[in-house]
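Here the complex is missing a single protein chain, while all its other protein chains stay put.
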Amino acid sequence: MEGRSVVRFLRTRREATVLAMLVIVFLGLTFASEFFLTGRNLSNVARQISVVGIVALGQALVIIAGGIDLSVGSVIGLAAVTAAMVSAATGMPSLGIVGAIAIGMAVGFLNGVLVTRIRINPFITTLGTLSIARGAALLATNGNPQRFDNWAAWLGYGRIGEVPVQFLLLVALTLVVAFFATRTRWGRNVYAVGDNARAARLAGIDVARTRIMVFTLSGSLAGLGGLLLGGMLTNSNPNLGLGYELDVIAAVILGGVALSGGRGSIGGVVIGAALMGLLRNAFVLLNVSGYWQTITIGLVVILAVGADSLNRRREDD
Amino acid sequence: MEGRSVVRFLRTRREATVLAMLVIVFLGLTFASEFFLTGRNLSNVARQISVVGIVALGQALVIIAGGIDLSVGSVIGLAAVTAAMVSAATGMPSLGIVGAIAIGMAVGFLNGVLVTRIRINPFITTLGTLSIARGAALLATNGNPQRFDNWAAWLGYGRIGEVPVQFLLLVALTLVVAFFATRTRWGRNVYAVGDNARAARLAGIDVARTRIMVFTLSGSLAGLGGLLLGGMLTNSNPNLGLGYELDVIAAVILGGVALSGGRGSIGGVVIGAALMGLLRNAFVLLNVSGYWQTITIGLVVILAVGADSLNRRREDD
Amino acid sequence: AAEVPLPDAAKALGATVAAEGPSEKPLRLAVLSFQGSSFWEAADKGIAAATDYLKPLNTTVDYIQLGTGLTAETIVAGIDGALTKQYDGIATVPIFDGTVAKVNEAVAAGVPFVAFIADSAERSNRTVGMGQLAYDAGKTAGAFIAKQLGGKGKIAVITGYLGAAQHDARMNGALDYLKAEHPDITIVGPFECKDDDATAYSQATDAMTSNPDLSVIYVTAGGSEAAAKAVRDAGQTGKVGVVGYDDLPEKQQYKDGGEILALLDQAPGRQTFESLVMLHNILAFGKEYPADIPVAAPLALGKNAKP
């Protein structure tokens, strides 16, 4: 990119504002804490970003397609216990991995079918499956945490050198999903469907299939998220992921995806997740008081998006 | 209404499906539990519906205007502690009432200004103020519940005969808000803005003012909700209202308000809140235990909206 | 070394463990705890007292606040941060099983680790674990309830979060005991209130309505004062009593009023204070403590309790 287009990028893209914000927080932390720029801490941050980031990739596609997926938090919990229980029952960790992703895929597919075939609003559909998936996780385990300590769990806790495996997965998946979104027909169709579903359909796009696909993807990635979270803790609690949906959606929107559909980039989403993770790390490093943490998170979310809005006034409405 | 138009109403309006569902649950409970149709229980149900119902009235207007207000749960907590602390500090319960509603109003107004002037997406804005308001409530109280036991609290715990004062407030506010929405200039403008903000602006409607107004109203009603909840418990916990936003939004959508804005009725919203309240009552009356409660709530939400969707296929996309 | 006398603030919390003396080299301790309720506020008092007490003894205590959301990931991230910042010792409330691996990692790295209030259900290698044994506390509650009922009657159970180990253990400790020892006691519920006062209030109210013969409401976590308020509002004071946890100031009026029969207290301030002092003694003097320090579950009785 030449100089001019860098400036243009910064002026026109929401993810640029968040990237700027990320850089500021990063520099601030470098000066504020001697421990921030240690390999160990960066590795912690990388791990803390990963699950939210991975789940946000799928959520981003759903939102770009004009939907929303509130069920991801519960799917994380359900997949985590599925991974642990399937591994334990079969003695085969690989089946645990398959199970976690498959159960997420199934919930996502169900969401997609309810939204497109029965035509239930996505917010309502996934609010419903949020409850159902959590209930199922509790029912399956009787509320008991499940030991999950095998090579499948290694995906969650393992490191290669200093780098968490989770983070490598995030990086790889980001590349794959970004490629999917920008360079494949199905990915471009996701944007078209979210932008104007009616026009997309008349232009020959199978809208229902596109929507089912993104929900299924989002569910699968949430399933993977559950596997990683359970693995990281070497313990799958049915309550894992409780409330994650709001964090994930915040990351997606921080990253520049429009809640109204049709707009947003995958790279931005990961930047959004990184900003949220960095803040949480800052709280611990700088001993920020509990109540101020809550307030700060709120302020940053508003600031990041607000700075961007002031920068570029919308032309519409 | 004549026979024909009753049928038309039932076939065409989402609130009719939910009303039918409500009637079914009501009848079912009448047979299933001897205690259901006692004055005492109905009075309990009426009280349990009230706060969610009142807060949902404001939320409905926000959603009809094309926005969303995630901050209501936190505003409930903030307003509850404000009521208690202001009453205690000034010795004047009336000032406690004013304080609760005023703080809700202030958060709502802030939401409105951020959404319209800084043009931050409502989801993000209110996700931010959700954090900030909760943090403020915790900060003000240091996490400690505040004794709130004076005549202002009576609004929350009092009954007139068997009827909870809360419920009378819900009924009165429903009538007022319904009248506002259907019969006043400002109310109709709310629908216009939510349906097509650009067209509304071109027709000379002050879109920003309309939006600020609905957010302010929603905040004020959430403030009142906090006052009532704190009063009911004669104890204002800064954590009151945690997670209420999802319940309130579910009630609004169950009641037939379209998340895309422009459509919905106020009466429907109260029916939606009543259905949620009745279900919760049913769980205890019928001793439905633990995990099944979670699953049932999810199923009912999907069923109520799904039955309606199947009934009337959407014409779009 | 001579014990350093405890300050009044610590005595008020019921603390008995004293420092063996000042440390030779400067020590840095990290304590990680949550915020958001009067329970954690009470725990904070112990932290503040220990911070003041240990400062002249060459030990600094840094308080890493974990915020208001109790999750395993938050605790793990907090411990990770503390390890990064190379503290000499760590004290926290590792309430979830998901923390086991991280605690073991800290101990393996040579950082003594003290758990207070609630340990994970699965045992970690933590240096010391102090706190109530939740299942046993539940059993104590069950025995108390049985005594109140004279072995016969009906109780309703309101639990905090289903799947939260501590809440489940308190619930099961009581229920297993009652089912085994007192089959004539009928159990209604459990109902999940998610630590929300308003929900607990409604559930208590509905439970009394649909069970006119109800005598006790057992609340395993947040919401006991709301349940007590429901009893008062329903005019059932003296007929229905609440048994719950944590003897906190806002519950006093219901003990006095007779709605609360008993609260099992955990003395959170004492636990945090003693955890930090033990860490100091371990690091500065190589003092050894038992790996498990059970904290008794004393019953703070209300007016209407049968002793």
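Labels for the chains are A, B and C, by order of writing; each one numbers its residues from 1.
Just so we're on the same page, contacts are C-beta pairs under 8 Å (C-beta built on N, C-alpha and C of every residue); 3 or more make two chains touch, one makes a residue touch a chain.
Definition applied: contacts and distances are computed from a predicted model.
**Student:** Among "ABC-type sugar transport system ATPase subunit", "Nitrogen regulatory protein P-II", "ATP-binding cassette domain-containing protein" or "NADH-quinone oxidoreductase subunit D", find the name that the UniProt record gives to the complex chain excluded from display.
**Tutor:** "ABC-type sugar transport system ATPase subunit"
**Student:** Just list which of the chains on display the missing one touches.
**Tutor:** A, B
**Student:** If you put the missing chain back, which residues of chain A would it touch?
**Tutor:** 182-186, 188-189, 191-192, 195-196, 198-206, 262-263, 315
**Student:** Quickly run down the residues of chain B that touch the omitted chain.
**Tutor:** Contact residues on chain B toward the absent chain are 182-186, 188-189, 191-192, 194-196, 198-206, 262-263.
The rule is short, and it goes like this: only the chains that are shown with their structure count from here on.
**Student:** For chain A versus chain B, what separation do you get between their C-alpha means, in angstrom?
**Tutor:** 29
**Student:** Taking each chain's centre as its mean C-alpha position, how far apart are chain A and chain C in Å?
**Tutor:** Averaging C-alpha atoms per chain gives centres 34 Å apart.
**Student:** Chain B: which residues touch two or more other chains?
**Tutor:** As it turns out, chain B has residues touching two or more other chains at 134, 138, 143, 290-291, 293-294.
**Student:** Multi-chain contacts only, two chains or more: what residues does chain C have there?
**Tutor:** Residues 35-36, 68, 162 of chain C touch two or more partner chains.
**Student:** In their complex, what parts of chain C are in touch with chain A?
**Tutor:** Against chain A, chain C makes touches at 34-36, 62-69, 71-73, 76-78, 80-86, 96-101, 121-122, 161-165, 168.
**Student:** Where on chain B does chain A make contact in their complex?
**Tutor:** Answer in residue numbers: 70, 114, 118-121, 123-125, 127-132, 134-136, 138-139, 143, 197-198, 201, 207, 246, 249-250, 253-254, 258-259, 290-295, 297-299, 301-302, 305-306, 309-310, 313-314, 316-317.
**Student:** Can you list the chain C residues touching chain B in their complex?
**Tutor:** Residue positions touching the partner: 35-38, 40-41, 68, 162, 188-192, 194-198, 201-203, 205-207, 209-210, 225-226, 229, 233, 249-250.
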